[in-house]
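After this line comes chain A, so read on.
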Amino acid sequence: MILIDLIIVLLIGAILAWITGKWNSVLPRIISLAALVVDLFLIIPEVVGAATNQTKWLVDIDLSWIPAFGINLHLALDGLSLMMLLLTFFMGIVSVIISWKEINKRVGFFHFNLLMTLTGVVGVFLSLDLFLFYFFWELMLVPLYFMIGIWGHKNSTAVAYKFFLYTQAGGLLMLISILALYFIHGQTTGVYTFDYLQLIGTKMPASVAFLLMLGFLAAFLVKLPMIPLHTWLTEVYSEAPTAVLLSALLLKTGAYGLFRFVVPLFPFAARSFAPVGMVLGVIAILYGAKLAFAQTDLKRLIAYISVSHVGFILLGIFAFNEIAYQGVVMQMLTQGISTGALLIMAEQLSERLHTRDINQMGGLWEKVPIMGTIGLIFTMASLGLPGFGNFIAELLVLLGVFKTNVTAAVLASLGLVAAAIYSLRILQKVFYGRKSKNWEIHDLSIREKLVAGSMIIIIVGMGLFPKPVLNIAKPVVLKSLNTQNDSAFLKSQESKTKVMAENTCFLKPLNR
Partner candidate 1 sequence: MLTVPLKILLLFAGTLFLLGLAGLLVRRNIIFMLMSIEIMLNSAGLVFIAAGRHWGQPDGQVMFIFILAVAAVEVSIGLALILQVYHHYKTLDVDAISKLRDHN
Partner candidate 2 sequence: MTTYIGLIPAIPFLGFLILGLYGQKMHGKIAGYIGTGAVGISAFLTFMVAARYLNGLPEIKSYTVTLWQWISAGNLNVNISFSLDALSLIFIFVITFVGFLIHMYSIEFMAGDERFSKFFAYMNLFVGSMLVLVLANNMLVLYMGWEGVGLCSYLLIGFWYKEPENGYAARKAFIFTRVGDTAMILGIFLLFLNFGTLNIHQIMQQAPEKWMTGSAIATVTAALLLGGALGKSAQLPLQSWLPDAMAGPSPVSALIHAATMVTAGVYLIARTHILFALAPVVQTAVAVIGAATLLIAGFSALAQHDIKRILAYSTISQIGYMFLALGVGAWSAAVFHFMIHAFFKALLFLGAGAIILALDEEHDIFKMGGLRKKMPVIFITYLVASASLAALPLVTAGFYSKDQILWYSFSSQSGGLWLWIAGIFGAFLTALYSFRMVFITFYGEAKTEPSMKVGKLILIPLVVLAVLSVLGGLVELPQAWGNFRPFSNLLHNVLPATTIHKKEGLEVVFELISATIVLIGVYLAYLFYIKKPWLVKSYEHSRLNEFFYRGWDFDKVYDVLLVKPIVWLAEIDEKDFFNWFNTGVSKVALFGNRVLSLTQNGKLRWYLMSFAIGIALILTYMIYR
């Protein structure tokens, strides 16, 4: 029941925060912080289990929901979702703390939305029923939309639309694929279910599998986001309030989806998509880097950095080997933190300076040395300096990719050089050089230092001691690779399957 508790705690927190927000602006903050901390403590015991249990799901709940369609409330936790949850709660806590003073209007409703978004995210990471997954997938959009729209900057409403529409479009395409998968599975086996575990290994002709996979990809690649579907991200990053570093978290749901659903459900289709996926990954890395280099708006710049980093995830997923997958898991975690930290820094700067244009900044180190140091640390982390978690992630991804596709790995490694170029540009323009104006700004407060400090500890910790993470990820990685091996035997049966599937006639022609 612990998994349902996680969600219920967040929901109750959300409602309480909203209600209490009417009378008091501090209570909602405390409530949402408390809800997140409670959740964090609820799952910490599972970490121990994750380190030892190598095969089964750590927790597994399966309740009936809409039996007519074979929809169940199936939640389960394994190493991957555990880590994503840890990241979620950590980032949630960070965003509550970060927004402690910054968000001072409509605090109650803000925290309601924050917790609702997190509910959706948590649900996404836990769902093993495809319908439920889709449900949560869509659920997190609305509160996030409100957060961007209400507490964002000037153009935030338009940006919020864009974000909403993009993700919704992707989600609906995924819905079609989910349904088609459901029916194919139902028609071939007679069992109509949305259950992920049962749908794995559904037999279908290769062409159909490919089409269905595209539907899933549509949703996940928009979330990632992959070029050319990334434009919402840059705007969300630049217009959203700080706490929407949550959106950095949302990107992880896309990666998670690829990992959890696309690869196991469509092992062959995914393989046949691999060359395209890798090309897309490389393009994302290089094009993102190029655009990051061109930006003058600090937050847009960070957005493109994140686009570039996401390329590694894409690349790794389509490398189909253990090392790359471990790298992807690492990248999901570390990128969330390092990009989040950079965004926080950018927001703190723009709040103090009232501009996000890096050409207007310069020489800020003198004024805000601590912020400069933190900026330096996370810039270095994001350019993949050894000692930080990002290095491990990128190293493993590149190494894994190198095993399967040398060209892609070589091109992607150009991204490392590019990363140096654009990252150092931030430092140069913002902190180095002469003061462009006589800024009167203050350095980080204790609250902000606390946040930055904890993020530094985590990212360095993951850089120097990544083993726990890798260990927890290992069974998951092996599992998703094993489905591919299992499917080797499926392949032999594919011809048989093909006949069967054609008889069952998935795409009824218009033969009326």
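Here is the rule we use: a contact is a pair of C-beta atoms (placed from the backbone, for glycine too) under 8 Å apart; a residue touches a chain by one contact, two chains touch by 3 or more; residues count from 1.
These made the cut because all candidates are chains of the complex that A comes from, given by their letters.
All values derive from a computational prediction rather than experimental measurement.
Among the candidates 1 or 2, the one that touches chain A within this complex is 2. Across the complex, candidate 2 is touched by residues 162, 227-231, 234, 290-291, 293-296, 321-323, 326-327, 362-363, 365-366, 369, 373, 376, 380, 385-387, 391-392, 395-396, 398-400, 402-403, 409-410, 413-414, 416-417, 420-421, 424-425, 427-428, 431-435, 464-467, 470-471, 474 of chain A.
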